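One protein chain is absent from this view; the other protein chains keep their places.
Note that the chains are named A and B in the order they appear, and that numbering of residues resets to 1 at the start of each chain.
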Amino acid sequence: MTDRAELEAAIEAVLFVASEPIAPGKLLEVFAERERAAAEEALAAVLERYRAAPERGVFAERVAGGVRLATRPDLSPYLRRIFEVTGRNKLSMAALETLAIVAYRQPVTAPEVQELRGVNSKGVLSTLLEHRLVRLAGRKPVVGKPFLYKTTKEFLAHFGLDSVDELPPLEEFEEMLGVELGPGDPGAGASGEEE
Amino acid sequence: MTDRAELEAAIEAVLFVASEPIAPGKLLEVFAERERAAAEEALAAVLERYRAAPERGVFAERVAGGVRLATRPDLSPYLRRIFEVTGRNKLSMAALETLAIVAYRQPVTAPEVQELRGVNSKGVLSTLLEHRLVRLAGRKPVVGKPFLYKTTKEFLAHFGLDSVDELPPLEEFEEMLGVELGPGDPGAGASGEEE
Partner (left out) sequence: MTTTSRASGALPPEWQVRLPEFEGPLDLLLHLVRVNEVEITEISVAQICDQFHETLRLMERFNLDVAADYIYEAAQLIFLKSRMLLPRRKTVDGEDAEGDPREELVQRLLEYRRLKEAAQSLAEIHGLRRGVWTRGRQAASFHAEEGVDLGEVSLYDLLGALKTVLVRYDFDHPDAMHLRADTFSVRDQFEALLLRLDPQRPLDLIADLKSRGGRAEVVSAFLAVLEMIRLGLVRLHATGGDILLYRTPKELQRHELEAIRA
């Protein structure tokens, strides 16, 4: 029987080496059947060790249906000073709007996105494809057979979500919109308008 | 002044992200001049934290004039068990290229694939057979009677297609991306060489 310390050590090593979130079930397959229960406890202990703390720069998070180690977001300025930053572009508002549509309406087609945004969104969709935040998921069986778009695991990992169900529900917004609107932003009034 | 906890956290994050050993002097450059002394102490503390211990899978080591985090060598059997398995679920770029050729040119023979790719592709084809993404579909009635390859139902299911006719033509892909990808269209390849 592998002792508890070794189980923990092995789990930590796996998490350290993995570049993508690993599903706990898959991680436990490293161990023999009869050790799984003990390994599960060991995993919990390792995750506990990697809880965010002021003096810790690395923490464990559950994203995209798995577990992974990552750095604390607020430490990014230090990292940027020493490592080259690649592919960390800020997403434009157009990209975020499109991403929101795909995330909430998936699977969705480009014409549907265009209908909702009121603008042709092909360019934005291809940017999102390139960033691997969305992916093609077959075609819709309607006239023209347009491509369907879905979000990817990378999307979940980037936004720190375990699954798309964790997206803030749209109904919440609906509720917010259901109530009487306040006076809006006071500065934006069309003061000089009626002269 | 950055507090000690943050210094330690930043150092841990840097060590975690780095893929190669970092010289301590370089690591300390992340911090302001007047903080270097404190940072040096913090570094020592972090290295102390990462001393080899039975329940730790990752430790700090001094190599090549620098410091780095690495997994404990005796744990590598566990790592191999999980990452070789995950590796098997990956499609190499070579496999993906071959799959694309089979998809668009089916039925196609191994020599034809080789002609297009410029390299022997038999190994890759058998990987694709294993993954059940392509299948054998008889032999071509030419000299040597090479096997013909086609895509499978699993292939269609994976890409969300009803039939291979639904594969997007390359021009559509370019149009979808709103860019011109350069020369070539699926018809321009080796088709002329066929008897």
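Simple rule for what comes next: a contact is a pair of C-beta atoms (placed from the backbone, for glycine too) under 8 Å apart; a residue touches a chain by one contact, two chains touch by 3 or more.
Just so it is clear, the model here is predicted, and its values are computed rather than measured.
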> Which of these, B:Leu79, B:Val108 or B:Leu148, touches the one chain of the complex that we don't see?
Replying inline: B:Leu79
> Among B:Leu99, B:Leu125 or B:Leu148, which residue is in contact with the omitted chain in the full complex?
Replying inline: B:Leu99
>> Take the complete complex as the reference. Which residues in chain A touch the chain that isn't displayed?
In response: 16-20, 68-77, 79, 83, 88, 90-91, 93-94, 96-97, 99-101, 103-104, 116-120, 129, 135-138, 147, 152-153, 158-160, 167-168, 170, 173-174, 176-177, 181, 183-185, 188-193, 195
> Hey, which chain B residues sit against the chain that's not shown?
Replying inline: 13, 16-17, 19, 79-80, 83-84, 86-93, 95-97, 99-101, 103-104, 116-118, 131, 158-161, 167-168, 170, 173, 180-190, 192
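Just so it is clear, only the chains that are shown with their structure count from here on.
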> Taking each chain's centre as the mean of its CA atoms, how far is chain A from chain B in angstrom?
Replying inline: 20
> Of all residues in chain A, which touch chain B in the complex?
Replying inline: 3-6, 8-14, 16-18, 22, 26-27, 29-30, 54-58, 69, 71-72, 75, 78-79, 81-83, 110, 122-123, 125-126, 129, 136-139, 141, 145, 147-148
